[in-house]
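Omission of a single protein chain aside, the complex is shown with its protein chains in their original locations.
As written, the chains take the letters A, B, C, D and E, and residue 1 is the first residue of each chain.
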């Protein structure tokens, strides 16, 4: 069986795997509107694609994808499914605990939903490491950070929700899922809406304050759901974006898998 | 786009869909040990296969699969990932609410994890219907009940966790996922363990009391994780089991989609 | 003191009891409408009657009755008192934990509220056995299963909420509580309401799907609250139904009290 | 039907009742050790006796008793069953809400468990009145306050847990439940244990600080569980104590039932 | 550094402190309306003043003040900030646990918010002592009890929310915070509102029942927010009230700091 997916393996194969490896990748996405061209699953496909390709390159397993996340700000667009933050924290906590119990002491959460999921992921994993599993380490990797360098090189416009980079990545990695005839130059002038205090480019320097909007506001200021223009999306752009991030992720994973401390080193009586 | 999966559609396509349809199918499974031959994803594959085929036949959409469930009694076998019951209830509650907000007033939860997930599904959906969405109806379909008639005809032995019927179904519907060389006649004499008060056959009449076991007990009494023998599993058996259940499910869905009350009919001021 | 009720004993008598016995019976009911003839306490009286008679026959103690349960679907009828499911799970968890701490390693929950309470009871007791008390075993007994055989022999019509069997049982065991002049042939054609997918007979084979109704729907389709006809109820019918179930329960309890494993056998360091 | 117990009535009788009356009494007790002579149910019997007699005198209904409360400080004595405080708050919240939904706009909680249950009762009922039912009023009556005057006249010693007054009350109202041959002069010098800062007499002036003990401490300083001596308990003492409190309770209830505001008077749009 | 405030010390100074001392004082107040003359912070200033002066006299540390409490019944007056009871319990639980982990085995909670905060404080601290920290003792001191004797001597009228005693105390201890030109003789006749069953004087004997009001009722019956008259408030009255309470508190603390059991003495394996 050469699937990288944990769910395709038997428990005996997993038992064998953890005799020599410590790591597992957990893809975390969302099911939410991505404008007229992006399917609802964009964020999960991004996470799955990164996880699967990095796993293949490094010989690791991938846990089942988390298809749902902190998406209530998109909830005015039908098809969006959202978890309350407390639910999301509970789900991640249970996954991290289950995997650590099995012996996965290096867990890499690949988040495809960018900033929205990060607070819940951070809170859940910090507390699992403090209270339940000092012997296991938990890393969060996100295109926002993984792709910072390459995005700076290749993006042609501000990149935000439904933008050219994320749609290109899906076009490259999961052909025929983006509606290419619906790619659009519709975008939202977040600087104008937020007096310069809301950043239009997720790969920019960020604002000096954080202001969130809610679902009704989003539907009002972005009737199509596209916050960035996507009409320059292309398979080639997606390939460059995706491969660069997979490369960064693989480098990290190799370091993480072979990491021996001081983090995660606990005295015998703590486990 | 002719995918049945919601996540492959854009929000505008979903908005269009709900102008003429009311139903959506939600596959709910688990990631847990299924003996030496069954991959960890058996229950989710069962739910996905039933959901996808019924959706194709009836023209419906399918929500992203729920890969995790109430599996802690299998937690002594590595690779099993479990949600606490309170987490599971929260996840189902949030999904049902999100979909009802979008206008899906007929929701069919296809559970592949049999009895273990049923209490959480039932509690979540009953309270959503009572307190949040009186206008939406929620049905739970499970192989335990969908397959009762056909199982009686075709099964050759008691069917329990990791048994011939569920492995056959995966062999038929998702080729190459079952380790056919590991099919086994290992089984557990639950009647002996439970003095006749624990049923060995999930399709039998059931016991007069309910007694649950925990993860350590299971690992002790079933070292391989196989509770029923699976050595008679075959693609053909799986096809008969699966198709019969898809047939039952389609009949139900057609009735449900066109159902006009009295359940789910609320006065204007309640919505 | 020859009361079977725990609350009538002193703590020293309980301390003495658990030097030789392991079991306790916990009656769980509800306070909810039972049609024009049934008092609100029917389910609790059923549970108390079964528990008390089985306890007397086997020399066991009975915990105080749980008078409230998952009854919100009856909440449109005044006098019904309901717990949210999360409250119900918390109550059962606390009871099971308290009793196990005292040394009651065999606990039998006798539920008089049939299917409605079962999910909460199951979730609570499964998690207590997994996480808190591997050394204690928890069984759930319910008229739905205890009475399956005898009901098949004696019932004269489909038996559902407020039906002839449960009212007869109260008439026999708690004289003068049923309003015999209000026994009724009012019943609800659940098959018609649910297109054949909702079973009219709780002792029948069940449906292939589970659909729940809510409180407003119930008040609309069953203005009297009687879902099954009760006009054939009689003390004699109640006696046959009750005694048969007490017999089954006693047989089970004797086995359970003397059961020595493998379930519930834990190594010293787990307790 | 002349039972005062709600559970003995049908929903139609309750519907009739609330056309002319507003009040219901809810007895709240505990199941916990009461020394060598007191049965575990003392607190619940006290609450039930007060509730039943006041109901009979005033023509009111009584809800099913709450048999369990905040008793973990007695948990080192077997037979004690305790709810976590969060569970207790949830139970009281659900009861108050259910009864207010039915139209009971005057609810009297008669607590037999004295100070231990009061914080949970207070928190639950305050929030129900603030957030859920401004139209309903909730009163808490407790022997600590109801019996202050009469206790001052009749008690012969400091009265604390398991003392002469509460055991006398049960001896009078529920004959044969107290083990009269086990009445004891064992008591605990709480003043010595707590440097004068823990009061030995629940009917005294109280301390200037509140210090709580836990279950293991109690078992250590009070091996018999009797904190006050009970050897002077008698049926006659119980009668005087009980009847005086019933009298106070009846006077209160008559005022409460006929109370017309300003508390509980809400404008139409708030209900 | 001779600040008594914990937050002004470094962790190394705290580490040194707990080699010789066990106690810490935690001031708990509220931010809520106190009539036309009292600033919103009255209750917190009361708690801080008592804590600081007692700490100075006894050489102890004071934790940061808890500025928010159970104040929803004042929420109809702007500026009031309230915690839900469950939040308040969580906050106190976390503080008590943090401090006990650091080695503070004697914790004195000085509550300035009188009865309103007491149930939450009691529930939180009782459960911390039972389940988390049997080795630490927790005391609650409140002006209601600390000041009972002196209030009886010096008060000139019934003292309730916004009354002369608490405003005097702030006038004395925190000059210029009370609006002396807005002192008022406005008061509420709670006896009339509550038929004699709601006490107008917090230092009186109390009622035989407890009835709570909600925020809208308070705004209606007390348009100024002043429940007691405050026009007799004076610095001198405040000084007498405050100093007497500080004296009582110091006496208690000295006893508590040197207390050696039996409460709080646990065997080695429990810690």
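Annotations for the structure displayed:
Heads up, the rule we're going with is that a contact is a pair of C-beta atoms (placed from the backbone, for glycine too) under 8 Å apart; a residue touches a chain by one contact, two chains touch by 3 or more.
Owing to the predicted nature of the structure, the values given are computational and were not obtained by experimental measurement.
Within the entire complex, contacts from the absent chain reach the displayed chains A, E. By the touch rule set out above, chain A reaches the unshown chain at residues 70, 72-73, 75, 84-86, 89, 108, 118-120, 122-123, 125-127, 129-130, 134, 137-142, 145-146, 148, 193-195, 197, 205-217, 220-221, 248, 252, 255-256, 259, 262-264, 266, 270. Contact between chain E and the unshown chain involves residues 1, 5-15, 18, 31, 33-41, 44-45, 63-65, 67-68, 75, 77-84, 86-87, 90-91, 93-95, 98-99, 101-103, 177, 179, 182, 225.
The working rule: only the chains that are shown with their structure count from here on.
Shared contact partners of chain D and chain E do not exist in this assembly. The angle of the rotation superposing chain B on chain D, based on CA atoms and rounded to the nearest 5, is 120 degrees. If each chain is reduced to the centroid of its CA atoms, chain C and chain E end up 47 Å from each other.
Centroids of chain C and chain D (each the mean of its C-alpha atoms) stand 27 Å apart. With touch defined as above, chain E holds no residue shared between interfaces to two or more other chains.
In terms of inter-chain touching, the protein chains here are arranged end to end in an open line. Inter-chain contacts, as defined above, occur between A-B, B-C, C-D, D-E.
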